[in-house]
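This report concerns only the one structure given below.
Of the protein chains in this complex, all but one are displayed in their positions.
Up next, chain A:
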Amino acid sequence: MISQFFVLSQRGDNIVFRDYRGEVQKGSAEIFFRKVKFWKEDGEGDAPPVFNVDGVNYFHVKVAGLLFAATTRANVSPSFVLELLQRIARVIKDYLGVLNEDSLRKNFVLVYELLDEVIDFGYVQTTSTEVLKSYVFNEPLVVDASRMPPLGPAAIFRQGTKRMPGTAITKSVVANEPGGRKREEIFVDVIEKISVTFSSSGYILTSEIDGTIQMKSYLTGNPEIRVALNEDLSIGQGGRSIHDYSSSFGAGTVTLDDCNFHESVRLDSFDIDRTLTMIPPDGEFSVMNYRITQEFKPPFRINTLVEEAGLLKAEVIIKVRAEFPSSVSANTILVQMPLPAYTIRASFELEPGTVGNTTDFKEANKRLEWGLKKARMLSSILSELHCRYRNILKEAGPVSMTFTISMYNASKLQVKYLQIVKKTKTDNPYRWVRYITQANSYVARNVPINGSGVSTSKLNFEVPTMLKFLLLEVKSPYFLFLILRTTTGQKALIMGVKLSSSELLGE
């Protein structure tokens, strides 16, 4: 059980504070904030989500820029408390429509009423918005959401397409629309966060999809909902290692490593026809979470080339190739690359005709940032770095990328249909099924500049070995670059005697 619950702003102000058991001293919020803020002396590095100070255990999660925290003196289940904190944040968001400092302060009576029903004497009673509706009487006062920064992956639909109502995501589950009657609608979002690590030679080292099917229902009368997924969906059975992925690529068989479901989901027919049946509770909830490590086609490929271009100069070439249909649009693409600490400045050169790109060299953390409004088939950037020392190339990279692609999902998991089983056919509610793919950890490692692919002894190669080595590398996606290298390398080869061979490898 927990002793206290509180919400702090980023500056450490108490927004909400509720003590359930009176066994932890009242300065706990301040002790907590100081500890989190200065976890390491230099102020860098996040505090772990669970820690103990003077016998008091502190838990916290960050939601929408706020710190949701709890304390206890008992040996409780930490995942229980952390999950609870996330859930409280979600309930409050369901009620208030928007979760931020302002909305919390404006609705403090409601928030305290909610907290009293959610937790009694430190024990969780319920976190279901649906159940809470029958015990909570304050009406939410909805703050103007239009000026709020977007929250959550589905937020991209807000400004976006005409088909979607603008307020959908920030609408309170319980508050009535200004017009009086509530609009009947239901949202099903398939959100996939993908992680890919490309090796320095462009192969995929690891890839993973963390997916979730989220539902937010504004339907009255709690009708039953049926969600049908791909019929050939298979789950687990260790199929992944034996799997011949070339077949899974094209045929569209989706294999989940593992999945779990919300407690309202009935799985009676799931094994037969991959249909989920449920009576959705009010509020936002995850119908299903799934995880895929089966090979998939990454939406972007990244190639990087770093080379010395002079005594105190280096060149970085980053190429990003979009590998999804041009009908799909990717938003807010940002490519980042840490540069060596002794980089003084960087200049950028984009392909001619490129529009809407931003380039920046972040002086403070020595980082190259390249923002793309829209992905094209192939975008590339050349950056010239000016450095203080020579020996530069080892501390650059890896290149990482963040993006959001709407109406596209990497796994090919699909909601085949969304059925509302309604007893009375008054009107047809709006049904929205949306797909969003986001980058989680999307990283390309750099070319092995200091010969990591080659063992040290081979660095003493003679000319023929070098040719062999280069030919060997031709197979990789750095093909273009290496050909280029060989053409200039011709020079290097001729002058091979004069140039130290290691210089060619960047040593």
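Here are a few things to note about the model shown:
Rule of thumb we're sticking to: contacts are C-beta pairs under 8 Å (C-beta built on N, C-alpha and C of every residue); 3 or more make two chains touch, one makes a residue touch a chain; residues count from 1.
Throughout what follows, contacts and distances are computed from a predicted model.
For the omitted chain of this complex, the UniProt record lists the protein as "Beta-adaptin-like protein", which is one of "DNA-directed RNA polymerase III subunit RPC3", "Superoxide dismutase", "Beta-adaptin-like protein" or "NEDD8-activating enzyme E1 regulatory subunit". Only one residue from A:79, A:269 or A:347 touches the chain missing from this view: A:79. The omitted chain makes contact with just one of the residues A:128, A:275, A:303 or A:437: A:128.
Touch with the chain that is not drawn comes from one residue among A:208, A:224, A:315 or A:384, which is A:208.
Annotation for chain A: contacts to the undisplayed chain at residues 1, 13-19, 21-31, 45-50, 52, 54-57, 60-61, 73-80, 82-84, 86, 105-110, 112-113, 116, 120-121, 123-128, 135, 137-138, 141, 195, 197, 205-206, 208, 210, 236, 241, 257-263, 286, 288-289, 291, 293, 338, 391, 394-395, 398, 400, 440-443, 445, 450, 452, 455-456.
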